[in-house]
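Here's the structure we're looking at; comments come further down.
In this view, the complex is presented without one of its protein chains, the others remaining in place.
Up next, chain A:
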Amino acid sequence: MTSNAERPKGTRVRVVPGGPVLVEGPVEVVLDDGSTVTSDRFLVALCACRRSRAFPFCDTSHRRRVRSGAPDDKERPAAD
């Protein structure tokens, strides 16, 4: 393991509790059926909960879902 200040000795991976696994990109992911998908983002979020509709990449489907009484969906700049 490296501290923040050191240069990483290998590909840096971060496991987000309850969320995706973050891997420095670009990556080629081999799927169960032997096919591959690639991503050339600087950081790739790999789905760890298997709920993503963009599997093997995270689409935030791991988020806790709540019933009403919860805050309304905020209209946000739906992209940034």
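Following the convention adopted for this analysis, a residue touches a chain if its C-beta (ideal position, glycine included) is under 8 Å from a C-beta of that chain, and two chains touch if they have at least 3 such contacts; residues count from 1.
One rule holds for everything that comes next: contacts and distances are computed from a predicted model.
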item: Omitted chain (choose from "Acetolactate synthase", "histidine kinase", "Iron-containing redox enzyme family protein" or "Spermidine/putrescine transport system permease protein PotC") - UniProt protein name; value: "Iron-containing redox enzyme family protein"
item: Positions on chain A where the hidden chain makes contact; value: 4, 14, 16, 19-20, 22, 39-45, 53-54, 57-60, 63-68, 70-80
